[in-house]
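Dumping the structure here so I can ask a few things about it.
Coming up: subunit A.
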Amino acid sequence: MQKILFIDPEKCSGCRNCEIVCSLHHEKVCNPNRARIHTVKWETSGLYVPMVCQQCETPLCEVVCPMHALKRDDKTGAVLVDYDLCVGCRLCVVFCPLGGINVDTESSKVLKCDLCDGNPLCVKFCEPQALRYLDATAVNLKKRRAAAEKLSDLMKRMVQV
Partner candidate 1 sequence: MLHANLREIVGKREIIEEVHSPAILKHLLDKLAQMYGKDFKQIVDQREGKTSLEFLVSINGQVTRDVYTKLNNNDVVMLSIPVGGG
Partner candidate 2 sequence: MQDTIPHLMASPRSAKNPWLGKRVVDESMVWTRKVAYIDLTQGTIIAKPIPKDLRRLYLGGRGIDMYLLYNHLEARINPLSPQNILLIGVGMLCGIPALGSGRCDIAAKSPLTGAVGDSNIGGFFAPELRLAGFDHLVITGKAEKPSYLWVNDGQIEIRDATHLWEKDTFETQDIIRDDAEDDEVKSLVIGIAGEKQVRFANIRTGMKNAAGRTGMGCIMGAKNLKAIAARGTLDIEFAHPDELIEYSLEMNDKILNTRWAKAQSRWGTLIIYSNTNTTGLIRTRNFQRNRLENGEDLEPESMDRYTIGMSGCYGCSVHCRHRYVLKEGPYAPIFGEGPEYTSLGAFGTMVDCKKMDTILVANHLVNKYGLDTLETGGLIAWAMELYEKGIINKQDTAGLELTWGNEDALFKLIKQIAHREGFGSTLADGFKPAITAIGKDSASYAIQIKGMSNLHSDERPTPSLALNIATSTRGADHLRSRPAIDLYGLPEELLEEIYGVPVSADYTSYEGKAHMVAWQERLYAVTDSIGICKFQTVFCSVNAPKWDEFSKLIYLTTDLQLSEDQLMQVGERIYTIERLFNLREGFSRKDDWLPDRYFDEATPIGLPIAKGKKINRERFKKMLDEYYLLHGWDENGVPKKETLEKLNLDQEPSHQV
């Protein structure tokens, strides 16, 4: 059963453990700038939203890549970058509607979530469970609707304050 990385922003406490462990695991350093996940914060209204590649069903990154360097991994369902093919044109960064791909501040190459080969560490470090790794079937349309409602509630609250 394929799983997806499910985000529930309402539960996020903004601690950035996901970013730290992501960069520690992938780059062997702590550098949130080089993490594949990022918590976007509206500090003065208390809104935190973890943003990470959602491994889209029709990944625009894959579509626009001139080198066909992005391919889905059958095992995990993650869309992976083949760095032997990638030329660093960053079209994928431009076209991703979620900001799910970022540019490495050090090597200038693109970075995206690879679901840690099916064992995402950010999920393990997320105590409030704003990040969960769930069976795809569990995240059906109904759940998405509930999540969307929560998001719009949060947005409304943000406007109120």
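The set was built so that all candidates are chains of the complex that A comes from, given by their letters.
Operating definition for what follows: a contact is a pair of C-beta atoms (placed from the backbone, for glycine too) under 8 Å apart; a residue touches a chain by one contact, two chains touch by 3 or more; residues count from 1.
Quick caveat, the model's predicted, so the values are computed rather than measured.
Enquirer: All of 1 or 2 sit in the same complex as subunit A; which one actually touches it?
Expert: Of all the numbered candidates, the touching one is 2.
Enquirer: Which residues of subunit A touch candidate 2 in their complex?
Expert: These residues of subunit A touch candidate 2: 10-11, 13-17, 20-21, 24-34, 40-41, 43-46, 48, 82-83, 104-107, 109, 121, 124-125, 127-128, 157, 160-161.
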